[in-house]
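If you scroll down you'll find the structure; I have some questions about it.
The complex appears here without one of its protein chains, the remainder shown in place.
Which chain is which? They are A and B, in the order written, and residues in each are numbered from 1.
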Amino acid sequence: MAFVSIRDLKVSFDGVQVLHGIGLDIGRGEAVGLVGESGCGKSVTWLAALSLLPAKARISGSVRIDGQELIGAPGPEIEKVRGARIAMIFQDPSSSLNPVQRVGKQIMESLRLHRGLKGAMARTEAIRLMNMVGIPSAETRVDLYPHEFSGGQCQRIMIAMALAGQPDLLIADEPTTALDATIQAQILDLLSTIRRETGMAMVFISHDLGAVSAVCDRAAVMYAGKIVESNEITALFAAPRHPYTVGLLDAIPELDVTRARLQPIKGTVPDPKYLPTGCAFAPRCTHATDFCTTDQPELKRQPDSGLLACFHPAGRYKTETLTRREELV
Amino acid sequence: MLNFILSRMARAVMTLVMVMSFAFIVMRLSGDPATILLGPDAPQDAIDAFRARWGLDDPLWKQYLAYIAQIFTFDFGISMRDQMPALDIVLERIPATLAITLPAMILKLGIGIPAGVYAALHRESIADRGVITLSIFGFTIPSFVLALVLVLIFSVQLGWLPSGGQDSWQHAILPIVTLSVGGIGIMARFSRSAMIEVLGQPYIRTAMAKGLSWRDVVWKHALPNASVPIVTLVGFMVGALIAGAAVVESIFSWPGVGRLIVSSVANRDLAVVQCLLLVIASSMVAANLLVDIAYGLLDPRLRSKRSAH
């Protein structure tokens, strides 16, 4: 059985459903990407799993870690999972650290909580972790405050804090989005290195398909609160099957092709209050039929590999895309 | 940090000198003290003698320097009405005022902050709505109206408490309650919004994701951050400890600084007015200084920004 398994996870805010039954398995040591545009529910999935959503959120379904159910579990039980088994880092590193507490103290707080380290031992370990995530002269900077570090360094400190609890799974929620390109590359590199060295599993949430392919083995594409396609990274990008995945890949300009016009996906993401009855992507899909507007496709295992929720998957699109790319190169 | 405090203190002294200078200018503009005190019919030699006695014949700059020098030696002149040193008259009134403003202050903080924080932690609950409603009531009702209503109920109708004077501790109850109600409302409202603002910050989510209990998240991460804006408001309240009770003291015939302001202005007792102005300004400046130091202690971002040069 998978290490973490999510089944039929649903979330709604004030009667508006934003997550429509997510199913996802994370194996030990595996790195899984969660891709999609803003509002598709990729962050909400994990905030719901760890009960980090505001109280007004209504959550149903199941999230199990090693068989232990988290949805509906009492507070103290979830607190034992947070940070110790599943740690999380966020998009805006500078405001994700407590501005009035020294960074060392914030790391030591996790060390005390999850490993019972106190005093000089905690301090030594905090410095070791800061060194490990690449903060230069950690011995002297352990007593500085977050505002005395750059955004990239704050993210490194967040990572050190997450590592303090020796988690089995790290959820990285858009960890590089707010950072500059060269710093982004540093953080992606750091995350890959740490995963190799510690063997922890990772979920990498991002709208940046490039960043996801840099650090993940497998990725799931989300649209309007559902997973529409998931596959191994190479297969997903070489032969995307869901028209939305195809559209996303076509919409991103690449550096190594000539300057062709981009192929945007027409229209906009639907308002979760007024979702289409059929497939949520149907109104924007160039190959949707009447059937797509009335029935919802289920996420099904495909014969070759991966999972897909589409009545008219691309195969045809795939060749078209490839020809377009080939003639441009 | 020491650097920071020293620079703040230097600024505080500068502010006081400016207040003194302002007081000096206003005094000179408000008419010739000799004619005001001696009356329009006074003989010329009496006026000359008065002017020589108070140094009013000297050039303005010399008068100004003498005035500043006097103040630095804590000589605030003699009250023209009571023939006593003005400073003594003012200082004598301070304990009475503090006897009602300090307990009121404790009530404002002791009730207002916990109520606001509780409301923020239980947002949109019945308790939260209750706190909002009561605090709006508290800070919208004018203190003279509240005072009269309280007197009507507790003195006239029920006869439980005296309506004025300073003879026993019971006399202090109504003034203290009147003084604190508005402040409790403001404090609750302000603490609530400061706390709500902080609870929405990403670092609170980080603290939860770390595995801290909700109690630890609130005490170790939310409250220290929320205290930064709350301290500003506390500073204002500390500054008003000496001068902020004029209306209430007048209504309850409480012999404090506030009533002295009213009577000395009415009597044109210039030395006392001037002395009051300086004592009040000093207390406000001192409160400001304390707020600044507290800011520096609470928020490292401000500390490093301010002591950068």
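Quick notes on this structure:
Quick note on the criterion: a contact is a pair of C-beta atoms (placed from the backbone, for glycine too) under 8 Å apart; a residue touches a chain by one contact, two chains touch by 3 or more.
Everything below uses one rule, namely that contacts and distances are computed from a predicted model.
UniProt records the chain missing from this view under the protein name "ATP-binding cassette domain-containing protein", selected from "MaoC family dehydratase", "Sarcosine oxidase subunit delta", "Alpha-D-ribose 1-methylphosphonate 5-phosphate C-P lyase" or "ATP-binding cassette domain-containing protein". Summary of contacts with the chain left out: across A:Leu50, A:Val100, A:Met130 or A:Leu209, the touching residue is A:Leu209.
Only one residue in the set A:Asp8, A:Glu77, A:Asp143 or A:Asp180 touches the chain that does not appear here, and it is A:Asp180. In the full complex, chain A makes contact with the omitted chain through residues 37-38, 150, 152-153, 180-186, 188-189, 207-211, 213-215, 233-234, 236-238, 247-256, 258-259, 261-266, 268-269.
Going forward, only the chains that are shown with their structure count from here on.
Chain B has its Cα centroid 53 Å from the Cα centroid of chain A.
Those residues of chain A that touch chain B in the complex are listed here as 50, 52, 75-76, 79-84, 87-88, 90, 92, 95-101, 109-110, 113-114, 145, 147-148, 158, 161, 165. Interface residues of chain B, counted against chain A in their complex, comprise 201-203, 205-214, 220-221, 224-225, 228, 298-301, 304.
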